[in-house]
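Yeah, one chain of the complex is gone here, protein chain that is, but the others are all in their spots.
Up next, chain A:
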Amino acid sequence: MASEAEPHPLGMFKCQLCALTAPYSYVGQKPPDTQAVVLLEESYIMKDPFSSDKARFLILGSRCSVCSRLVCVDPECSLFYSKRVCLPCVQKNISAFPQEIQQDVEKRKGASKKHSNRP
């Protein structure tokens, strides 16, 4: 009876790289409660917790299309370039990406080394 007010969480999303954990309420490419937007990958989604608008959603992450790890959308964990690729896989296959992406990844590597203790 309460479900109409609140999409019931389907489970917990947990990024296999950074361990970020959050409840998700939908997996797929068509976010519920809105007809206006579709997703280009199978995503784990929750209702945007920072908005009072019911239709607003937040994409938490999806599976890496190379290694199928579940990863979050944090730029430290994965990137999207027509498909989701986790950062370790990007680094292993860096030459497969256009220069712009390569530069980006380089920059990020430098920056995150300075102040980060993530795995």
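Keep in mind that, in the parts below, a contact is a pair of C-beta atoms (placed from the backbone, for glycine too) under 8 Å apart; a residue touches a chain by one contact, two chains touch by 3 or more; residues count from 1.
Keep this in mind: contacts and distances are computed from a predicted model.
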Chain not present in the shown complex, as UniProt names it (candidates "RING-type E3 ubiquitin transferase", "General vesicular transport factor p115", "3-methyl-2-oxobutanoate dehydrogenase (2-methylpropanoyl-transferring)" or "DExH-box helicase 34"): "DExH-box helicase 34"
Touching residues on chain A - with respect to the absent chain: 1-3, 5-6, 9, 20-23, 34-41, 43, 46-53, 55-56, 58-60, 62, 65-66, 72-74, 79-85, 93, 95-101
